[in-house]
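One structure, pasted below without further comment.
Note that this complex is displayed minus one protein chain, with the remaining chains in position.
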Amino acid sequence: MRPELGVCYYPEHWPETSWETDAREMRELGLDWVRIGEFAWSKIEPRPGHFEWEWLDRAVSVLGEAGLKVVMGTPTATPPRWMLDKHPDMIAFDVNGRPRKFGSRRHYCFSHDGYRGESVRITELLGERYGDNSYVRAWQTDNEYGCHETIVSYSPAAALAFRSWLKEKYQTADALNKAWGNIFWSMEYSDFTQIDLPNLTVTEANPSHVLDFRRFSSDQVVRFNRAQCEVLRRFSEKPLIHNYMGRITEFDHFDVGKDLDIASWDSYPLGFLEDRSDQDDDFKHKYMRQGDPDFQAFHHDLYRAVGKGRWWVMEQQPGPVNWAPFNPAPLPGMVNLWTWEAVAHGAEVVSYFRWRQAPFAQEQMHAGLKRSDNEWADGAQDVRNFVSELSEISDINLQTAPVGLVFDYESAWAWDTQPQGLTFDYFKLVYDVYRGLRRLGLSVDILPPSTTDFGERRLVCIPGLFTWSPELKKAVSKFSGQVLMGPRFGSKTPDFNIPETLPPNVPGFACKVKSVETLRPSVVLPLKDGGGIASWREFIETSEEVTEKTEDGNAVLIVKANIWYLAGWPDDEAMIRLLGEVAKKSDLETFPVEGGQRRREFGPYVLHSDYDTGEIQIIKK
Amino acid sequence: MRPELGVCYYPEHWPETSWETDAREMRELGLDWVRIGEFAWSKIEPRPGHFEWEWLDRAVSVLGEAGLKVVMGTPTATPPRWMLDKHPDMIAFDVNGRPRKFGSRRHYCFSHDGYRGESVRITELLGERYGDNSYVRAWQTDNEYGCHETIVSYSPAAALAFRSWLKEKYQTADALNKAWGNIFWSMEYSDFTQIDLPNLTVTEANPSHVLDFRRFSSDQVVRFNRAQCEVLRRFSEKPLIHNYMGRITEFDHFDVGKDLDIASWDSYPLGFLEDRSDQDDDFKHKYMRQGDPDFQAFHHDLYRAVGKGRWWVMEQQPGPVNWAPFNPAPLPGMVNLWTWEAVAHGAEVVSYFRWRQAPFAQEQMHAGLKRSDNEWADGAQDVRNFVSELSEISDINLQTAPVGLVFDYESAWAWDTQPQGLTFDYFKLVYDVYRGLRRLGLSVDILPPSTTDFGERRLVCIPGLFTWSPELKKAVSKFSGQVLMGPRFGSKTPDFNIPETLPPNVPGFACKVKSVETLRPSVVLPLKDGGGIASWREFIETSEEVTEKTEDGNAVLIVKANIWYLAGWPDDEAMIRLLGEVAKKSDLETFPVEGGQRRREFGPYVLHSDYDTGEIQIIKK
Partner (left out) sequence: MRPELGVCYYPEHWPETSWETDAREMRELGLDWVRIGEFAWSKIEPRPGHFEWEWLDRAVSVLGEAGLKVVMGTPTATPPRWMLDKHPDMIAFDVNGRPRKFGSRRHYCFSHDGYRGESVRITELLGERYGDNSYVRAWQTDNEYGCHETIVSYSPAAALAFRSWLKEKYQTADALNKAWGNIFWSMEYSDFTQIDLPNLTVTEANPSHVLDFRRFSSDQVVRFNRAQCEVLRRFSEKPLIHNYMGRITEFDHFDVGKDLDIASWDSYPLGFLEDRSDQDDDFKHKYMRQGDPDFQAFHHDLYRAVGKGRWWVMEQQPGPVNWAPFNPAPLPGMVNLWTWEAVAHGAEVVSYFRWRQAPFAQEQMHAGLKRSDNEWADGAQDVRNFVSELSEISDINLQTAPVGLVFDYESAWAWDTQPQGLTFDYFKLVYDVYRGLRRLGLSVDILPPSTTDFGERRLVCIPGLFTWSPELKKAVSKFSGQVLMGPRFGSKTPDFNIPETLPPNVPGFACKVKSVETLRPSVVLPLKDGGGIASWREFIETSEEVTEKTEDGNAVLIVKANIWYLAGWPDDEAMIRLLGEVAKKSDLETFPVEGGQRRREFGPYVLHSDYDTGEIQIIKK
């Protein structure tokens, strides 16, 4: 596979006279792909039922004739103002009961039938018109599902749809009452119409209620996206893509991904460091021009899994952005480094956002490859360098990584619902394990909880999985490599109850979590051999071998045959040491790295990237 | 008096087949009491007017026949979902105008007449059925009034009731305008119907308006509780109890207590340390497995006063809880220590919450005496130890403590309403005095502001009382022991105006607070003899003796005969030193303790508890 480059472009923002030059310069820079259309609904259909296609036809032609492959986006993330007159109740409501009004983007509730109908209608028209167009080589559905916290809506439409969803799942109110344990505080329902959304309750709502609402909310995204996919499949054989965002866990990307051909994500290393990183201020200071050394890689591996092997970076940060609390410029060379990292994790395409900085509206301070005065911006040089460096490299074909790491969106919802300690966060837990593996120089495949076979891998980690899936049970049972589970593994039934025989409930593994405790951020429980346990700790009853204990004598790592159970959340030092032990048992060669240095194997190459300096080295193995 | 133990139990959560074993094991563990029923409304009356009593009859029988004494709770903290169909407007509204919806508990506004009627109805039915039952030996009204900030409601029902309450109090709008000083910003009313609840005003509302609303809100709780008491008295001669929560000051517990026979409180030392302590992070870190060394004792003393001498711990934390920001496990032995401390402060019963950890719903991570897999949890061993240690001890009869400390709920509302400095908090002030006394090894009785006689006590402290009550004036005037008043003592009229002759307004005491200042947390004004004044300082005009000054020359402690006035908020060092001086003048022997060590006299014994190690010693005097 030869990776390609692309760019996001908005012909509707620029005079038509500039399109041809833009297209030519894209090609000259070394770009193959151009994504268009995803915010252009008001330009396509300025009034309900009144269409203006010609400009878009011409844009596709100009771009295509210049040799660019077009990704056409469905414009459903930005319904025009007139849509609100047709469907005044289509907007979402936030957890405080406030409407989320028109005036920016993503102003719709996934549960609104009327708007889903409109979304299908415009998709159908686009499909009809461009399904066969030889320049249109891929489709993007909507844009960044979940951006701006738009998955979970407390609208009247959501309440209605949730009741139907519950009725479908439980059939009777009695069954629901039993599954949720509604007897607890006289919360029983006699009819599905009595069930409200779980916001604004006096104290916390029933976690089973909340978890079902989170599942429902995710399913609404799947349904919305699927409706577009079904339409597009009727008109086009080109691959369908969605561009996900970093660290959005509110819907199940694997579920949405089933209806798509390729996964993509929008990678903003500096914006994400400021906006959605758990790291402390010192870390953010140190990496403010580079980004977190593991955040990109984690998502590359995640979306490779979501895309069943096929994935892109649809939007790559090319310079300072506008939307984070602070927006510094990248270190010279970082755009090149980020591009190489994507490629080393198997990206088919890396597409920069955006071609030219817009001089108006919300994102006017967001850098492009060109400045708003149409001169080249700093990022363009990195692209040129990448193109030149890529030409030295042979085709890239990834192998299966020796290590698997299970990521489960339902677990994120479960632990959101009942963290038990303020600092417990599923993403953070999985990411800590990922970082530990990466600091050992190991390449990782992320696996969905529906995995039934771990293949030829040597080690699979399953941190924090809230409930066993039957698929994973099967995968574990037939796997001969090492499996590291815990903490908080299998600690709930699918209905969010405690399993009768207590977690982790691993067949043949005589180990019970008899109780747990959560710890203030200042507390670290030292381990006998170095490092410690922080935030979450379990008390264990076991007759299996205990290979690691806290200084106060409690079991932390319990092992039987190839099953390892981790009874707490290790800090960085302990994580690397413990993972190192398990890796050793797995006969995995490790390559420990220091500071911001990272290592990634891809095909016959190893990419050494240094987040401290911004430098890379590509070495043939 | 011989203290007894108990437990909270939910027969409706468990298969009936397990009740008998449960009851037997309770007895075997050494428990005498079992509380049931307080969340079971939907199980008793699953549909409006349709009752299922049999299960409860059987539960009472099984428990009673095993030798347990039953506390029956009225289930009014958890109205069933159908109640909302009857009374859609029964819910409370928060200060931001948001409804507080069904889905957890305490979803009612105390001012709603319809719901108060329902509460009387179900209480009447319970009273009729179990009033004479020989196993039912006490009643609990509702559950934890005020938990989840449920006292102050901004509902339409509250607005209506508040207007009636005001009309009753002031008779005419003119009288109200005058009392509140509404002329100030043209805030005058010509009719009671014009008066709104004091939320969502442009800037702060008139403090007299707010204080009356707080009084009203408290009165609504009294009225609600009294209605249940009146019903129960008709059917039963068993004592009436309510289980209060720690550090809830939103309603007057003394007022509610007047209608009850016994006070009880729910003591969660670790949860409260994380959730409602003013202490800093270092302190919370140090005592995360023990709780604040004074918090339990303070509430034991407070509720002994509320119960006019009779009090219980109705819910005692037995292990990690689920609801605090962090939920660590107690130090080994702490459950025993906490139990002993309650007993040493005169508790008649200490009842653990709960028997068995529930595997479902909101509190599934809350420890019980048994685990959810029905094995014994760690706390059970502490109970066994306590039972064994108690058998070595003779009957316990408390004496009046040598020191009295006045606690006044109205003052808490007054200083909430107008703290003048961000950090001024009435509870914290009284608690600081209490801690100072306790660190001098002194036993303390808490006194209500309605006290007319301080009895044989040697020292009475009255910190921060916002206005003199006629009763206290009488008590002070005839008291020959030392009285320590201030800061902020008597600084308002009952209408929340400044008294004409300025505070503290003590007859015959030539001392005026001419002005005050509040200080940033970083500021400490050093005293000449050590320690300092923080947060609140008064400037004094006096011709009485000044025994203590700040380094900048301002009077801090003014004394005449047995009256001491404290013109600021001492820090820990100064508090202990100043209290020591007053204690010396009172001829009180002090027993200063260090760190987490505490000392409590009870009957012929002294309990030495060490919160640093979790150890106790009981020594016969």
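We call the chains A and B, going by the order they appear; numbering starts again at 1 in every chain.
Basically, a contact is a pair of C-beta atoms (placed from the backbone, for glycine too) under 8 Å apart; a residue touches a chain by one contact, two chains touch by 3 or more.
Since the model is a prediction, treat every value here as computed from it, not as a measurement.
Note that of A:Glu363, A:Glu389 or A:Asp495, the residue touching the chain absent from this view is A:Glu363.
Summary of contacts with the chain left out: across A:Cys8, A:Ala23 or A:Ala40, the touching residue is A:Ala40.
Of the listed positions B:Ser42, B:Ser111, B:Asn206 or B:Asn243, the one in contact with the omitted chain in the full complex is B:Asn206.
Contact with the omitted chain, checked across A:Arg2, A:Arg58, A:Arg98 or A:Arg121, is made by A:Arg98.
Remark: the omitted chain is touched by one listed residue; of B:Trp53, B:Tyr170 or B:Tyr189 this is B:Tyr189.
With the whole complex as reference, residues 12-13, 39-43, 46-47, 75, 78-82, 85, 92, 96, 98-107, 147-148, 150, 274, 281, 284-285, 288, 319-320, 322-323, 325-329, 357-365, 367, 371-373, 375, 377-378 of subunit A touch the missing chain. Across the interface with the omitted chain, subunit B contributes residues 96-97, 180-190, 194, 196, 198-209, 418, 420-423, 495-502, 512, 514-520, 522-523, 539.
The working rule: only the chains that are shown with their structure count from here on.
When the CA atoms of subunit A are superposed on subunit B, the rotation angle comes to 120 degrees (nearest 5). A separation of 47 Å divides the Cα centre of subunit A from that of subunit B.
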